[in-house]
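Of the protein chains in this complex, all but one are displayed in their positions.
Chain naming follows the written order as A, B and C, and within any one chain the residues start at number 1.
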Amino acid sequence: MVVMTMAKALNAGLRRAMETDPAVLLIGEDIGKLGGVFRVTDGLQKDFGEARVVDAPLAESGIVGTAVGLAMRGYRPVVEIQFDGFVFPAFDQIVTQVAKFNARSEGRTPMPITIRIPYGGGIGAVEHHSESPEAYFAHTAGLRVISPSNAADAYLMVQQAIASADPVVFFEPKRRYWEKADVDVDADLADAPSPYRARVVRPGQHVTLACYGPMVRTCLEAATAAEHDGHDLEVIDLRSMSPLDVDTVAESVRRTGRLVVVHEAPVFLGMGAELAARITEACFYSLQAPVLRVGGYHSPYPPSKVEEDYLPDLDRVLDGVDRALAW
Amino acid sequence: MVVMTMAKALNAGLRRAMETDPAVLLIGEDIGKLGGVFRVTDGLQKDFGEARVVDAPLAESGIVGTAVGLAMRGYRPVVEIQFDGFVFPAFDQIVTQVAKFNARSEGRTPMPITIRIPYGGGIGAVEHHSESPEAYFAHTAGLRVISPSNAADAYLMVQQAIASADPVVFFEPKRRYWEKADVDVDADLADAPSPYRARVVRPGQHVTLACYGPMVRTCLEAATAAEHDGHDLEVIDLRSMSPLDVDTVAESVRRTGRLVVVHEAPVFLGMGAELAARITEACFYSLQAPVLRVGGYHSPYPPSKVEEDYLPDLDRVLDGVDRALAW
Amino acid sequence: MTADGGPELVQLLTPEGERVHHPEYDIDITPEELRALYRDLVLVRRVDLEATALQRQGELGLWAPLLGQEAAQIGSGRALRPGDYAFPTYREHGVAWTRGVAPLTLLGLFRGVTNGGWDPHDHNFALYTIVIGDQTLHAVGYAMGIQRDGTEDAVICYFGDGASSQGDVNESFVFASVFNAPVVFFCQNNQWAISAPLERQTQIPLYRRAAGFGFPGVRVDGNDVLAVLAVTRAALQRARDGAGPTLVEAFTYRMGAHTTSDDPTRYRVAAELEAWKLKDPIERVRVHLARGGLADHDFFDAVEAEAEQLAVELRAGCRKLESRGIDTIFEHVYAEPHPLVAKERAEAAAYHASFQSGATVGGGH
Partner (left out) sequence: MTADGGPELVQLLTPEGERVHHPEYDIDITPEELRALYRDLVLVRRVDLEATALQRQGELGLWAPLLGQEAAQIGSGRALRPGDYAFPTYREHGVAWTRGVAPLTLLGLFRGVTNGGWDPHDHNFALYTIVIGDQTLHAVGYAMGIQRDGTEDAVICYFGDGASSQGDVNESFVFASVFNAPVVFFCQNNQWAISAPLERQTQIPLYRRAAGFGFPGVRVDGNDVLAVLAVTRAALQRARDGAGPTLVEAFTYRMGAHTTSDDPTRYRVAAELEAWKLKDPIERVRVHLARGGLADHDFFDAVEAEAEQLAVELRAGCRKLESRGIDTIFEHVYAEPHPLVAKERAEAAAYHASFQSGATVGGGH
């Protein structure tokens, strides 16, 4: 066990994947000498060379599009998109090509590409640097979409994403990059839990909170705070948005009867919508209240001085819990 | 009243908008001499000239991006995207610029742009020509997303979209292009119902069907067929996906107690997810069954010989109805 | 822009079938090789015409004819070595032929039984790409892989004059140039992008685009199979030699409709078509072979007969092309198991079973 930040854990995970499989190759903007704007790829170009850590021209579609070609040639490209808001120039290549290649080729040319995207707000950044675009990708068949909430998961999940025969959009909660956790750097990947399974990170009886990425810590803090009010909250880290582990949530909701889904992304057509629809179907007779959602508003991400009002925080989560309990 | 196809109604609507407002200008691929691959812009370049009906270079981002500049200069661009599957190269300009311009500029530079997209399947086309990408746009704050289901609505709604101060993504159900209806070509736009309000197109008591675009006719046919089984279905044409007229649907569900949402787009994070979440919250105690969804599978749109198995049809809608009733 | 391609046009065989020489590009070719090229040209045209006919008869949903572009495709395709890799659009039926993809295999996509149809790695021929320009980046990425593997292979990437306007195509020029990737960009300038004439994409000859990105461009008579072969070979060799990308603009003409859904009479004049008929890519090879005594009647008849036979087989085969049914929807969405796909697949199966078993739920209507 080593205590390290999520950024360092991701760095270690990438390093291990590159050591394990010579086909793994990183491509992105400023990932070489600079080590990425968040230093997640720090030192990798120095150790693995420019052929395996490729500083790309400034063109996201070009980065993802060439990754497709590299994958066809037998490589396992790991793409870095510098910030959430800059993935859209690559949207066509991701949705039209990366996602559909396996189906179009009837399984002959899979796309083992990992697309790393630092996402979410709360770091006081300028426009386009704080968005949560995961629903666009989760709605897209052919992609897998996962997000770690802590350093230990980050270390394993990034390796699992790279090892996957399917394309994985890997969302990194940038405001948690500097949070530390115990990481078992020698863990065997084969023993690691599936990244597509949700995890109950705090058992509870009264209300279930489902969340992922940056909101897991927020929800855990909310659960602690709720103890004062005598509310025992169960917190589930979804970890994966596609596939969505409905079973784990349903099992919980059958016990608690109440579910609040929390994410930074806008509520309208966000992950909470899908979870609400599925849980209502799966737990229709157990639900004591409709599934409630706490998330971003139907608005472009606001200027940073206002982001506190935009992002779900402990109080807004508890407000959702109270509303669920008051139903 | 004139009987015309939806394609002709759209043509007439565009023509009237161009006559009414000299700032209206069309830009797209093959919309001039060819009149568009579906002939929706037939004859408009001849009558309004090349400056107002602009055959663009083959670049969707360029088309939408220049439309942004034209809008800043005071024009009201109407963009044609040739097929649903070709909107993704323009995704960045739509999501990052068109959708956010009004907010970023604090209302100083609105984006009165209409983006017309023929969408949906059922016409035996090759890949990328049958998709239903509306959820990507409805999830995006700053955009309005609407879709007519018939020629009469098409005529009015396209004019309303153009007249809107906000950007409107206007989805045209291509397999209904050739269906005819009575169109009141002299109707005053001011008297037309808001395009953002849903419409009960068939009243009923037992189950509510919510749908839009190409699925409205399918649902109406299903409702007729269901009469044989003694089921009286209410059919609601949502008409707008953003904003979503939850009130009209909720009013219906409070009476019927059951809702089935039908669309061609994949169910996972499709419009049905949002409607299910909202209706469950609005009608929690009225619902006799969870909101059920009938739609496309979590799969890229399949080759056309298989599309019948992919698309919701009368039988699949009725299967959904039966499941809702059997709950 | 000059309708005849201008003085920069590389030509080795005139429309009249005369062999001419070019200071920079030339080719040594045996009569046997010439006859093989002729055969290729005739066969792919026959395949193309048959597919068009099959579409008219309702056997295909759509067809994108290569009519007029045979030399551009055969000349470039035959310049490839087995280890090279080709990235097509949706119209490269002639290139597919040179890569050993059976014509029947091409029909699957247009008949709507598959979105792909062949194993790209069996032929070093990627799947058809419909979204304009996307494949150019794949080609460059593949070429970057070749660089890393250190092999002597090269990549050829096809796209149209219309595609030259797409962002992705220009990004592929940037990546190829900056990384010095072993790729040949082969642009078939057939003068039209559906109804948009070349002038809608560029004010200057397209091959000159390359210079702006720092690599050479060359305009070749796309209806001259010899010139295309020579120019493409040279460009591929340059790529192999580590000298980076080349843009080849094959100046040609789309003799048919854009696809069988298109009506070109709405946007182009008959005279243009007539002028291009005189530059037919097959006729000039036939005349050259016949006049030079390089082929006799028997040869021409044999090729004709082979073409006819191919067409008959294509027709028969096409009618038998069946989809894999509803499995097509679920089978390969992911390479690894995915619970949502599994769930929906099971639900669909149960739903269909409900009809067969005569159950009434949902099946009575």
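Methods note: contacts are C-beta pairs under 8 Å (C-beta built on N, C-alpha and C of every residue); 3 or more make two chains touch, one makes a residue touch a chain.
Since the structure is predicted, the reported quantities are computational estimates derived from the model, not experimental observations.
Asks: Any idea which of C:T89, C:T105, C:T129 or C:S165 touches the chain not displayed?
Replies: C:S165
Asks: So which of B:R144, B:H298 or B:R323 would be touching the chain we can't see?
Replies: B:R144
Asks: Among B:T20, B:T109 or B:Q205, choose the residue that contacts the chain missing from this document, as touch is defined above.
Replies: B:T109
Asks: Identify the residue among B:L44, B:A59 or B:C283 that touches the chain left out of the display.
Replies: With B:L44, B:A59 or B:C283 as choices, the missing chain is touched by B:A59.
Asks: Mind pulling the subunit A residues that touch the left-out chain?
Replies: These residues touch the chain not displayed: 29-30, 32-35, 37, 55-59, 61-62, 85-86, 88-89, 124-128, 222, 225-226, 228-229, 267-268, 297-300, 302-307, 309-310, 314-316, 318-320, 322-323, 326.
Asks: In the complete complex, the non-displayed chain touches which residues of subunit B?
Replies: Within subunit B, the residues touching the omitted chain are 25, 51, 56-57, 59, 61-62, 64-75, 77, 89, 92-93, 96-97, 100, 102-110, 141-142, 144, 164-166, 196, 242-245.
Asks: Name, in rising order, the residues on subunit C that touch the hidden chain in the full complex.
Replies: Residues of subunit C in contact with the hidden chain: 164-168, 170-171, 174, 177-178, 180, 199-204, 208-215.
In the analysis below, only the chains that are shown with their structure count from here on.
Asks: If I average the CA coordinates per chain, which chain comes out farthest from subunit C?
Replies: Chain centre farthest from subunit C's centre: A.
Asks: List the centre-to-centre spacing of subunit B and subunit C in whole Å, with centres computed as mean CA coordinates.
Replies: So the centroids are 35 Å from each other.
Asks: Nearest whole angstrom, what separates the Cα centre of subunit A from the Cα centre of subunit B?
Replies: Subunit A and subunit B have C-alpha centres separated by 31 Å.
Asks: Name the residues of subunit B that each touch 2 or more other chains.
Replies: If we look for residues of subunit B contacting two or more partner chains, we find 85, 88-89, 127-128, 268, 297-300.
Asks: Subunit C: which residues touch two or more other chains?
Replies: If we look for residues of subunit C contacting two or more partner chains, we find 114-115, 131, 167-168, 333, 338, 340-341.
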